[in-house]
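Of the protein chains in this complex, one is absent; all others appear in place.
We just call them A and B in the order they show up, numbering each chain from 1.
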Amino acid sequence: MNDSKTNPGNFFENFKFDQELIHPTPRTITAGDVAIYQALFGPRFAVHSDREFARAIGLPDSPIDDLLAFHVVFGKTVPEISLNAIANLGYADGHFGTPVYVGDTITAVSRVIGLKENSDHKSGVVYVRSTGLNQHDEMVVDYVRWVMIRKKSEEPSCTTPLLPNLPKSVPASALIFPYQLRMSGYDLSLAGNHYLWDDYAIGEKIDHVDGMTVEEAEHQMATRLYQNTAKVHFNLHEQLQGRFKRRLIYGGHIISLARALSFNGLSNAFRIVAINGGTHANPTFAGDTIYCWSEVLDKLVIPRRDDIGALRIRTVAVKNKPCGDFPDKGEDGKYHSQVVLDFDYTILMPRMAKRL
Amino acid sequence: MNDSKTNPGNFFENFKFDQELIHPTPRTITAGDVAIYQALFGPRFAVHSDREFARAIGLPDSPIDDLLAFHVVFGKTVPEISLNAIANLGYADGHFGTPVYVGDTITAVSRVIGLKENSDHKSGVVYVRSTGLNQHDEMVVDYVRWVMIRKKSEEPSCTTPLLPNLPKSVPASALIFPYQLRMSGYDLSLAGNHYLWDDYAIGEKIDHVDGMTVEEAEHQMATRLYQNTAKVHFNLHEQLQGRFKRRLIYGGHIISLARALSFNGLSNAFRIVAINGGTHANPTFAGDTIYCWSEVLDKLVIPRRDDIGALRIRTVAVKNKPCGDFPDKGEDGKYHSQVVLDFDYTILMPRMAKRL
Partner (left out) sequence: MNDSKTNPGNFFENFKFDQELIHPTPRTITAGDVAIYQALFGPRFAVHSDREFARAIGLPDSPIDDLLAFHVVFGKTVPEISLNAIANLGYADGHFGTPVYVGDTITAVSRVIGLKENSDHKSGVVYVRSTGLNQHDEMVVDYVRWVMIRKKSEEPSCTTPLLPNLPKSVPASALIFPYQLRMSGYDLSLAGNHYLWDDYAIGEKIDHVDGMTVEEAEHQMATRLYQNTAKVHFNLHEQLQGRFKRRLIYGGHIISLARALSFNGLSNAFRIVAINGGTHANPTFAGDTIYCWSEVLDKLVIPRRDDIGALRIRTVAVKNKPCGDFPDKGEDGKYHSQVVLDFDYTILMPRMAKRL
């Protein structure tokens, strides 16, 4: 009997500063992946739905949803990074690079950029930069996350603490998008509403109105589609013996739901270009209904482009509660108990559009 | 704070006679959409499943299921037509035109063809003709539906009542299909049974025998695939406060299930060419098992074609009750309480086939 051939995952002691991890099982993206994503979240941004729309704004085809690319890369990193994770602590400095098209093959690599053992010597925090590359070795998505990971032993590991220097948000100068993008072909009647970059104000809040209930089959299908192997999402038998007595929904599922719901109010936010930060404030379970609202945190002018601008947005997802009153953190800095996600990201929006 | 950027939907007062509405978010149909449709309904008509079969009868490739095209167009119309609907009252004069193939992009437009305010001034009926067009501006599906829609105010709106003149059924002369269709290549051993057009008689009833149970994840995935945004299908939290205490299944889901089940008895009904009418007699919920039966209402000879004929069919779907006794309307004209759908449509069937 021998089961050493199975993957035990990495413990805190296994990570070394500047170590590179190549994640197995690259993934060729297909029209099937895109359709399942559509069926699970129901997004309505025209650029992903309508090939002709995408071509009219200068792209060769409809790119896949930015978050689908993110989830595929994130999923690949789980077996080597977070199989022994206690908690996913944060995201920062995320960039979306070359758009992903059907037929592209995505490989994921991670580099350890920070390490800090906890004072109880039972766990430590690992900072990694994970990068998704297409078959031409172009970056498609790249982000930092930090995770609290179990130690194999409770002996002090003598790791020198090294913390990365992370930006609070990605600056306009670091935003990447295809230079071919041209908003003169952006058709507002097909995009769904006429509010452009200049119509949004810093501090403005939008209640996205609609709610979406999640089923077990749905989040399991999503997470398997991304080849994410985190056990808590799939194994009811084991979860019944745990704290929540049920399967936990992948935090990224809520990000995708919130993004799809945000179409109602941010219809022209056609591309995510950066992830500035994110907190999974409370767990979500099957049967929960997700609502969300957004706040415009900043307006970024894109150098040398007067046809397109960026908005730094914070989208807050809330379970089983409509968002007309914008549920948020209390005065004590703690989130309302029904807030499940606080996601800080940057999107592109046209400043002009096709004249009809 | 400002949430006017979200779509409030149109109220009765917003509709004007002859008004055209361009529906946002066109949709490029992919092999992924087709596979999800397959996984949700299990259809077995060879023309949609087998590219070689489709080519043998003169088509360039397998067209997508006719009802998938219908649902995509219907889904697009929801945000502008029926977000404030109280009830979907009927369908008429539906035509299927150019078949839809993977890679086609469908855009939907609607025209207001009738308006009638209700006497209580709280709502009114709006008649629209909705049309799905492919990227060559060819009609792929076109149908009339009428919907009862809330009014914004209870003041009389002074709308002159205007009702469209709708045919009871689409006549043979108005049926459209690709002229390349040739039944000499139709292989009965691959199609599943040998009953051809001439084997069916007006008045004949067929119990389709099989039943299919619907799950929440399934109807939600279907409806999001079509980008149908009707709130009642997705939001358990809100529905718990409503009349049914649960999510309502999209009526079109039942049409698709019934069509797939009808293969057992109508295996050679390989193409829907018209929708003559339809009633969603009772609501369906997750956990319900759908059975169905059909009646041949009419046999239509196609001008100048002796190889192909059309049958006007009425398919009645029933929940949680097998259809050996053909549950229907009672003497009082009311439907049996388990009847959920009464769908009147026209299909094509070969009158001759490949000689083996």
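Rule of thumb we're sticking to: a contact is a pair of C-beta atoms (placed from the backbone, for glycine too) under 8 Å apart; a residue touches a chain by one contact, two chains touch by 3 or more.
Just so it is clear, the structure is predicted and the values come from calculations on it, not from any experiment.
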Open item on the list: With the missing chain put back, one of A:T30, A:S157, A:N320 or A:Q338 would touch it. Which one?
Closed with: A:T30
Task: Selected from B:N118, B:N282 or B:N320 as touching the chain missing from the view - done: B:N320
Task: Contact partner of the left-out chain, one of A:D93, A:E216 or A:D344 - done: A:E216
- [ ] Taking the full complex into account, find the residue in B:M139, B:L166 or B:L190 that is in contact with the omitted chain.
- [x] B:L190
TODO: Tell me where the left-out chain touches chain B, residue by residue.
DONE: 30-36, 38-42, 44-46, 49-53, 62, 102, 189-193, 195, 199, 201, 204-213, 215-218, 264-267, 287, 289, 291, 320-321, 326
- [ ] State which residues belonging to chain A touch the missing partner chain.
- [x] 1-3, 5-7, 22, 24-28, 30-33, 35-36, 79, 105, 107, 135, 215-217, 220-225, 227, 229, 231, 234-238, 247
